[in-house]
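What follows is a single structure, written as structure tokens, with notes after it.
Moving on to chain A:
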Amino acid sequence: MTTNEIISPENLVYTKTKVLNDTPMHYCPGCSHGVVHKLIAEIIEEMDFQDKTIGIAPVGCAVFAYKYLDIDWQQAAHGRAPALATAVKRLLPDRLVFTYQGDGDLAAIGTAETIHAANRGENIAIIFINNGIYGMTGGQMAPTTLLGMKSSTSPNGRTAPLNGNPLDITKLLAQLEGTCYVTRQSVHNVASVRKTKKAIRKAFENSMEGKGTSVVEVVSTCNSGWKLSPAASNDWMVENMFPAYPICDLKDL
Partner candidate 1 sequence: MKEEIIIAGFGGQGVLSMGKILAYSGLMQGQEVSWMPSYGPEQRGGTANVTVILSDERISSPVLNSYDTAIVLNQPSLERFESKVKPGGTLIFDSNGFHKFPTRTDINIYRIDATEYAYANDSTKTMNMIILGGLLKVRPIVKVANVLKGLKKSLPDRHHHLIPMNEKAIEVGMELIQKVN
Partner candidate 2 sequence: MNDSKKQNIEEVRLMKGNEAIAHAAVRCGCDGYFGYPITPQSEIMETLMELEPWNTTGMVVLQAESETSSINMVYGGAGCGKRTMTSSSSPGVSLMQEGISYIACAELPCLIVNVMRGGPGLGTIQPSQADYYQSVKGGGHGDYKLITLAPASVQEMADHTVLAFDLAFKYCTPALILADGVIGQMMEKVVLPPFQPRLTEEEIREKYPWATLGKPSSRKPNIITSLSLEAEEMETINLRLQRKYREIEKNEVLFEEFSCEDAEYLVVAFGTTARVCQKAVEMARAEGIKAGLLRPITLFPFPTIAISNYADKVKGMLTVEMSAGQMIDDVKLVVNGRVPVQFYGRMGGIVPSPDEVLKALKEKVVK
């Protein structure tokens, strides 16, 4: 069998979704962003929503999310994505509107916007990438950085008296009347990727059914910021991040 004989339609087992374009991603090798981007793109294609989706990009590593998914995008100021999404969804109620935010964007500078959008029960989906560090600006401490974890602004490890405690904002969001679905997932192996895809799909469907705000936290790695290899990062995440941020559904109405 020659190569050309193998490359034929009947042998096709996997193809990249058309919602994801061919622009090479700027993310570091091993970063979770690329996987989550792909999942979102696939779901949009599967739901046949490419023409009905508006994504809101954050400030952080995913600021350029708009370069990779062929949908309409707005790029928000740092932390303000849920405010933009609120207006877009209220003005275009039949559209799919989601924000894509990191831990600094969602749980530090944008805490008010996040909590109030979720509390109003805006019919949006919030995709929350939590890797416990500021990747874009070079590895500074995030609100979700674990106690003892080193970052460029907590070089000797985070301590509660000096830096405050890690913020489990997802737990907080689950308590709000306006949220209908709050879940915490990961994308470090095949099984978890499949589960995360289901979770994001559910979040998107919820927002189209007008059930309220859905939040999908993806506990993620940042091997550059953590200064570990991609494989070691995955192990470190399972060992250290998962006990603090356990993978589970926190709310599912």
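FYI, a contact is a pair of C-beta atoms (placed from the backbone, for glycine too) under 8 Å apart; a residue touches a chain by one contact, two chains touch by 3 or more; residues count from 1.
Regarding candidate selection, all candidates are chains of the complex that A comes from, given by their letters.
Computed from a prediction, not measured in an experiment: that's the story for all the values here.
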item: Single touching candidate for chain A, where 1 or 2 all sit in one complex; value: 2
item: For the chain A and candidate 2 complex, residues of the former touching the latter; value: 50-54, 56-57, 63, 66, 69-77, 80, 83-88, 90-92, 95, 112-113, 116
